[in-house]
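Complex shown without one protein chain; remaining protein chains in place.
Order as written gives the chain letters A and B; numbering starts at 1 within each chain.
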Amino acid sequence: MVKVTIDDKTIEVEAGTTILNAARQIGGEVVPPAMCYYSKLTGSGGKCRTCLVEVSQGSEKDPRPMPKLVASCSTQVMDGMVVKNKTSQRVKENRDGVVEFLLINHPLDCPICDQAGECHLQDLSFENGSQKTRFEEEKRTYEPIDIGDKIKLHMNRCILCYRCVHVANQLTNQRVHGILHRGEHAEISTYIEKAVDNDFSGNMIDVCPVGALTDKTFRFKSRVWFLKPMDASCECSKCSGKAVVWMFGNEIYRVTARKDQYGEVEDIDGKTAWICNECRYDKKDLKNWTIEGPRKINRHSVISTNHYTEGKVEPKKLNS
Amino acid sequence: MGRRILLEHDNVSGIETYEVYRKQGGYRSVEKAIKKMSPEQVVEEVQKSGLRGRGGAGFPTGMKWSFIAKPEGVPRYLLCNADESEPGTFKDRYLMEKIPHLLIEGMIVSSYALGCNQSYIYIRGEYMWILDILEKAIAEAYANGWLGKNILGSGFNLDLSVAPGGGAYICGEETALIESLEGKRGNPRIKPPFPAVKGLWGCPTVVNNVESIAAVVPIVNDGGEEYAKIGLGKSTGTKLISASGNLVRPGVYEIEMGITVEEFIYGDEWCRGIANGKKLKACVPGGSSVPILPHYLVCKTATGEDRLMTYESLADGGFASGSMLGSGGFIVFDEDQCVVRNTWNFARFYAHESCGQCSPCREGTGWMEKVLNRLEHGQGNMRDIDLLAEINKKIEGNTICPLGDAAAWPVAAAIRHFREEFEWHVNDRETSQKRNYGLVKEPSPIK
Partner (left out) sequence: MSSHKHTPISARHTEKPSFNAEQMAEVQRVIAQYPEGKSKSALIRILHMAEEAFGGWLSIETMDYVAEILKIQPIEVYEVATFYTMFNIEPVGKYVFEVCHTGPCMLVGSDNIITYIENKLGIKVGETTKDGLFTLKTAECLGACGYAPMLQCGKIFHEHLTPEKVDQIIEAYRSGNTNF
C-alpha cells in the first residue's frame, strides 16, 4: 500500500493505482473530471487532458515536484505523493484552457441535443467554461450520419475520446469503425457505408461522454430530465439483463445500462453490466421488464433534478 | 576548424558502395567492438564521449542506452529514427544518401552494444529513394558477413531492415515511430512506460537518430575520450548542420561544436553570408520548433558575448533571449522576409502534423493557424496577438507528446521579439499586404 495526499486528504491505496482512481476512492470534490478515461475500458485515457493535476511532491523518497501538470488518469501514485486538484490555481487555469479547446469546435446545440442534461461536457463547461467564446473562426462541421442501424453519429459534437473505439475492440468481435484522418480533421467513421452491427455495439452510446453517438430509437422523443429512470431487469441470454428503463407514465422511452456517478457502466456481481442491443432497442414494453425500483441518480448534473438522488447532491454554483 | 569525422569521405567517388567504403576504413568499428570489446564496454565508450542525441532533444545517448531493461528471454530492439521531418533539417538525408554504410556500421555496433538481434531503420516515406540506397547497402553488408548469423565468428546475430513511413512528422517522436512501425496510426503513446522498458511490440527498445548512430562509429574507433576532446564543454563532437533560407551557400555542413554563429553564417568555409547582399533579419537555429532569434541576438547573446554553435550558447538567455541547437536546422531570414507570414507558415505545419489525439494540440494548433492566417492576410485585430500568446500557454506542457511545445514555442518567440511587426500588420493592414516590415528595432538595454 502507498500513501497519497490529494487536496489535503490522505488515503492509502494499492501500489499501481492511478492518481484519478485514488481520488475516486476519496470521493467528492477532489476527483478530477475525466472525459476520455473509462475505468471499464482497457487502454482508455490520457487524451482529453481534463484530468490534469499538479504533483507538488513526487514521492517521499524524491520530494521534487513534477514540472508539468500530469494526466491523473494515467499517472500512478508513488508513496508520499502530494497532489493538488481543486486547490491548485494552475490546474484551474489549464483545465479551463482544455475545456475552451474542447468547446471551440463544439456546436452550441444543447437545446436540440439528446445528451443535454446528462452530458459530461455540459457539466464540465459549467464548472470550467467561460461564458464568452474567444473563437472567432468558422467551426468545423460535418453532416450527421448513421453509423449503424440504431446509432446516429454527430461528428460535430465528438471530442475524440476514443471510448467507442475501445468498446468495439473489447466488446464486439469485429471493429468496423475507427478514427480516420488526423489532427483537427480526425473523425470517427466507418469509412464505407457499413453499418455497425453487433450485439453489443449499442454500448458505444452509453460510453460516449457527449451527444456524438445517440440512440436512434430515442432521438428527439423527450428530454432526459422529464423521464423517470427505473432499475429494471429481464431474462436475457446475451447480457445480464440488468438495465435502467427511462419511463414517461407507463411507457418506456429508452433503455440504458446502469451507470455510476462517473457515468460508467456499473459492475454487477463482479462483472461490468454492459447490455445487449436487444435489451436496449427492442424491449420497450413494460411486459419485458421486472421493475426493481426507482434509479437513484448520484451525478452532479441536470439529470439529478426531479429524481431520487443518492446522498446529498448540491446544486452547482455558477462561475462568475 | 573544419574537422569532419562523419562526412570525412563524403566526396570520395563510389563511397556509397561497399568496396570503396571498406577501403576507406569502413567497418573497422565492428571488428574492434565484436572482437575486442564487450557490449558494456561499447556503452561505456559512448557514455565517455558525451554524445548527445542528434535528433533535437540532446539527451545523452550513453545514458539512454543504460536505461534499457534487460529481462530474460525478451528480445530488445534498436530503431534508427530516420524520419527526419523537422522543417529546416535535411542532414540525415545527406548522410544516408552519401554514406549509407556509415549508418549501417553504426547500427551493427550499437545493436551489439544493446544486445539486439533485430534492428530497424524507420525512414520517412518521402525518402523512398534513400530506402532503395539503404537496402542495397544492407544487401552488400549481408553478402560480406557484417549482418546475418554469427557475425565475424562471434556468435552475434543481427538482422537489419528498413521500414518506410507514409508522411507524418509526428512519427519522429519515438513512441509514434514505434506505433507506426507496428503498422498503426502514428499516435504517440502515453508515457510511462518508456520505450526502454516497453517499446516495439512491448519489448525494451532504444530509438536513436541517424546522426547519433553514425557518431558511434568514430567513438568506437577512436575511443570515447578522444571524441569528447572535440567540441566545447558539454557539446562534444561534431554536429551536422542543415543550413537553409536566404544564404549564399546553403547546404549540409559538419562543424566542430564551438565555432561562432557569425563564422558559420559569414565564413567562407560555411554559408558565406546572406544571399543577394541583403541584411540578416532573423534566424531559427535548430529547426522550426525552436525560438526564432532577431538579428541582434543571432551572433551575440543578450550579454554581448559571441554566440557559439553549441547546445549551451544557443540556449543562452533561455527563451527570453536565446534559442536551441535542436536538430541543427539552421534557417536564415533576410531583411525582406515577413516574420508574421513565416510564423503562420510554421503554425500551419504543426496544425497539419498534429496527430489529433489530445485536445490541446488538436484544437490549439488549428486555432493558432487560423488566427495567424487572418493576421498575415490583413484581417487581424490587436486582441488576436494576445490571444495567440494565451493559446500558446494552454498548449505548452499540457499535451501527450512534445509536438504541442514544438507548435507553441515558435509562435511565442515570434511575438516576443517581433511584436511591433505583428502590430504593424494590424495597424497598417493595407501596407502590410504590399510590402514587408524590414528589421525590427533592437530594444535599448535595460539599465
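Everything below uses one rule, namely that a contact is a pair of C-beta atoms (placed from the backbone, for glycine too) under 8 Å apart; a residue touches a chain by one contact, two chains touch by 3 or more.
None of the values given here were measured: they were computed from a predicted structure.
For the options B:Pro39, B:Gly62 or B:Gly186, the residue in contact with the chain missing from this view is B:Gly186.
Only one residue in the set B:Cys80, B:Ile331 or B:Ile400 touches the chain that does not appear here, and it is B:Ile331.
Residue in contact with the omitted chain (choice from B:Gly251, B:Gly267 or B:Gly438): B:Gly251. The omitted chain makes contact with subunit A at the following residues, 137-143, 145, 155, 174-182, 185, 187, 189-193.
Interface with the hidden chain, as seen from subunit B, comprises residues 75, 84-90, 93, 118, 120, 124-129, 132, 159, 161, 163-169, 180-186, 201, 242-246, 250-252, 284, 288, 329, 331, 333-334, 337, 341-342, 345-346, 349, 352-353, 355, 370.
Criterion: only the chains that are shown with their structure count from here on.
Between the CA-based centres of subunit A and subunit B the separation comes to 40 Å, rounded to the whole angstrom. Of all the residues in subunit A, the ones that touch subunit B in their complex are 45-50, 52, 67-69, 71, 74, 94, 97-98, 100-102, 104-105, 134-135, 137, 159-160, 179, 181-186. Those residues of subunit B whose C-beta lies close enough to touch subunit A in the complex are 168, 185, 190, 351-360, 362-367, 370-371, 387, 390, 393-394, 397-400.
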